[in-house]
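What follows is chain A.
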Amino acid sequence: MSVIDISPEHGLTLSQAEILHGERRIIGPVSLTVPPGEVVTVMGPSGCGKSSLLALICGTLDPALSGRGRVLLNGEDVSARPPEARHVGILFQDDLLFPHLSVAGNLAFGLPPSVRGRKARRERIEAALAEADMLAFYDRDPTTLSGGQRARIALLRTLLSQPRALLLDEPFAKLDVALRARFRSFVFDHARAQGLPTLLVTHDPQDAAAAGGPRLQIDADGRILGARPAGRGHRPGGLP
Partner candidate 1 sequence: MHRRGLLRFLPGLTLALFLAPVIAGLIGTWLPAFGYFPSLGGDTFSLAPWTTLFAQPGLAESLRLTLISGFLATVSAFLLTVIFLAACHGGRLILAVRGLMAPLIAVPHAAVALGLAFLIAPSGWLVRLVSPWATGWDLPPDVATVQDANGLALTLGLIIKEVPFLLLMTLAALEQVRAEERLAVARSLGYGPVTAWLKAVLPAVYRQIRLPLYAVLAYALSVVDMALILAPLTPPPLAVQVLRWFNDPDLSMRFVAAAGACLQLLIVIAGIGLWRLGEVAAEGLGRAWIAGGRRGGDGRLPRLVAAGLVQGLVALAAAGLLGLALWSVTRRWRYPDAWPSSLSLDTWAHQAPSLLAITGTTLVTGLAAAAIALLLALGCLENEQRRGLTLSNRVLWLLYVPLLVPQVAFLFGAQVLAIQTGIDATWIALVWSHLLFVLPYVFLTLGDPYRALDERYARTALCLGARPNRVFWQVKLPMLLRPVLFALAVGFAVSVTQYLPTLFAGGGRFATLTTEAVGLSAGGDRRVMGVYAFLQALLPLLAFAAALALPKPLALRRKLRIQAA
Partner candidate 2 sequence: MIRRRLPLFSMLLAALVTALGLSGPAEGGTETRTWPEIVEAAKGQTVYWNAWGGDARINAYIAWVGDKMREEYSITLKQVKLADTADAVSRVLAERTAGKKEGGSIDLIWINGENFAAMKAQNLLYGPFTQALPNFRLVDFDDKPSTLVDFTVPTDGLEAPWGMAKLNFIYDTARVEAMPHSIPELLTWAKAHPGRFTYPAPPDFLGSTFLKQVLIELAPDPAFLQKPVESDAQVEQATRPLWEYLDALHPQLWRGGEIFPANGQAQRQLLDDGAVDIMLSFNPGEASSAIANNLLPDTVRSFVFDKGTIGNTHFVAIPFNANAAEGAMVVANFLMSPAAQAVKQNPEAWGDPTVLSMAKLSDGERHLFDMLPLGIATLPPEALGPTLLEPHPSWMTRIEADWQRRYAR
């Protein structure tokens, strides 16, 4: 068991989080805090339960599993809330853009209803696209975009939903090497700019290195092996 600094008032905090399948423990207990704007990396082999941990945080844990512990966001305990009320964004390996909506439609899906009026919503979407230099893709069918473009739109969609934390479930795994580095910076830059506590799950050490934050190592049985504090610095481009 290992504990990283807990400062529950800000950022994403997990307190004694563990996941069980019946009697058997899949992963945990884990306690950690991700400060705003920082990236904490969770590493481990496949099947060790890292994705389930993310599911626990965003509230979509498989009903066959049971979760224990608390999840706190900026001091609030969200453990009992349904996923749509937690404001935790998640990105997967696949972009999972909705194929029946255009790029703008996908982005609008993420936009909270508090942004009212067609004009205001359109402006927000265009602003987000412009900032990523993708304004021309407004009306495009997502299936006509390249993998890298789709991944970016997926991130924009998540960010537009005004999340309070960002979870990344190996989002770079399907991109080729050149794309990976660029997209990695894209994600981390935006996360830092918006001050989002980010939890990255990966088995690629280069991702961890590029993230630059503390690392949590998990073994195949879901036990926490150790934590490495932040260090190694963050180099643009994620080169070692």
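How these were chosen: all candidates are chains of the complex that A comes from, given by their letters.
Here is the rule we use: contacts are C-beta pairs under 8 Å (C-beta built on N, C-alpha and C of every residue); 3 or more make two chains touch, one makes a residue touch a chain; residues count from 1.
Since the model is a prediction, treat every value here as computed from it, not as a measurement.
J.: Identify which of the numbered candidates 1 or 2 touches chain A in this complex.
T.: 1
J.: Hey, which residues of chain A end up touching candidate 1 in the complex?
T.: 55, 58-64, 82-84, 86-90, 92, 94, 96, 98-102, 104-105, 109-110, 112, 118, 122, 139, 141, 157-158, 161, 163
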